[in-house]
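Subset of chains shown; positions unchanged.
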Amino acid sequence: MTTISLTTDFGLRNGFVGVMKGVIYKIAPEAKIVDISHLIAPQDIREGAFALWRAYSFFPEGAVHVYVVDPGVGTMRRPLAARIGAHFFVGPDNGLLTPILEDAGRENQEIEFVHLENPKFHLPKVSRTFHGRDIFVPAAAHLANGVALNEMGTPFSDPVRIQLTRPQKTSTGWIAHLTMIDTFGNLTTDLPFSALQGRTDILLRLRGAQVNGIVESYGHKRPGDLVAVVDSEDYIEIAVVNGSAAEKLGAKVGDEVEVILPPR
Amino acid sequence: MTTISLTTDFGLRNGFVGVMKGVIYKIAPEAKIVDISHLIAPQDIREGAFALWRAYSFFPEGAVHVYVVDPGVGTMRRPLAARIGAHFFVGPDNGLLTPILEDAGRENQEIEFVHLENPKFHLPKVSRTFHGRDIFVPAAAHLANGVALNEMGTPFSDPVRIQLTRPQKTSTGWIAHLTMIDTFGNLTTDLPFSALQGRTDILLRLRGAQVNGIVESYGHKRPGDLVAVVDSEDYIEIAVVNGSAAEKLGAKVGDEVEVILPPR
């Protein structure tokens, strides 16, 4: 009864996701399948990385997380399976796991990688363009059935990593960056609240707009007000009460946010 | 093997829904999870109310229905769990349950409400902005596991209610209102067919257009025709055969529909 999560850029129209679930139930009829997102922007490894990183730790231990954002499908990029702490991951070796690996490094979690070379755990016929169906979910279903990682392929220790933005310390505070825009138009940054050492009397500047201070929640200001809050993952977030900050400011993922800690 | 339904305005891109499912399976691995909608318009309690009201009674008895359309997250609005007849509900106390409570009142069903104050049934850390993850689905999963409602918090009996449109009797018939526009552009009204006492020879006026009589089904007229039918919940509905009435008429939720019963 292992949980298998799916994160892809396949969209919801063409049935690709349904096919992958059919394959999972064929191999692991007891699995519990959860969609994280299938609306990752096409081939946007960075967006997929943030989505999976924010979600995976809320799943049961032993869960298997499949990600298929895979511009290199059919080329030499390695298909991989990994164990990072108590969670398993399956997908292309393209850096999507970078933020999860960074956390795992800081927390000294055990990390194992294998190159999914053993055809016994692929579908009988592997296409050139749909490894999600032919290699990744079969591997995930076999992991859910208790097959050991090292039966599935050769261990390796140099997974691809991608460059992620990092907040930079300045003389007056920080330069942060927008990492995600959610469905409400709320703007998440890469600056953890902990970096402010408890101060909420900060000034934020973004796209010509200014926000004064962090409030407890959206509901503490009036509809239409631009506010800063601490988001559900403890990062600084900019929002419009009952509205869309993304729309109001024309903000884009990657935008710089100046965070100023006024002298006390 | 309790069924847990989810109705939110979270969208399907950012992984919020997947995270909530991960939390459910961690607490209640045997639960069956069903999405009702995650595309409720942002913070539109009324749309959420209609979606859940139309759906919940088709679920198995004992089902737990979680709704998270929650403009007041992080303020003093109460998180609640309720039993209404044979179904459980979990979400913010913001009136979304109003039509379900009205039906329950008419049918003399048993109703219980508790304020979800017992931190034992929250996630260890409760954020200010994501109570769906931290309070509501944990409560739903514990209910699915058989925890009693009154273990989770303090009973109360004054849930928030919202104002819903009601059809008004006129000298020639009724003024009805559009309550929902579906994916085909069909227009549902708040006038039950029973109010017409079996008559199908009515006249409907809406946005300058007129419809003569109720037909048995879409297929009884030609493609492109504007028709009135009785919808799957027994309400009067206006549709275009193989087309979109919403587009043809520029109709909006809340629009008035004049319903005329000609003298016989």
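Observations
Think of it as A and B in the order they're written, each chain with its own count starting at 1.
Operating definition for what follows: a residue touches a chain if its C-beta (ideal position, glycine included) is under 8 Å from a C-beta of that chain, and two chains touch if they have at least 3 such contacts.
Everything numeric in this text was worked out from a predicted model, so none of it was measured.
Taken as a whole, the complex in this structure file is built from 3 copies of one protein sequence, with 2 shown in place.
Here is the rule we use: only the chains that are shown with their structure count from here on.
Centroid to centroid, with C-alpha atoms defining each point, chain A and chain B lie 31 Å apart. Interface of chain B with chain A (complex): residues 9-19, 21-23, 25-26, 29-30, 42-43, 71-75, 77, 127-130, 133-134.
Across the interface of their complex, chain B is touched by residues 1, 3, 5, 7, 12, 32, 34-40, 51-52, 54-56, 58-60, 63, 180, 182-184, 216-220, 229-234, 237, 242, 244 of chain A.
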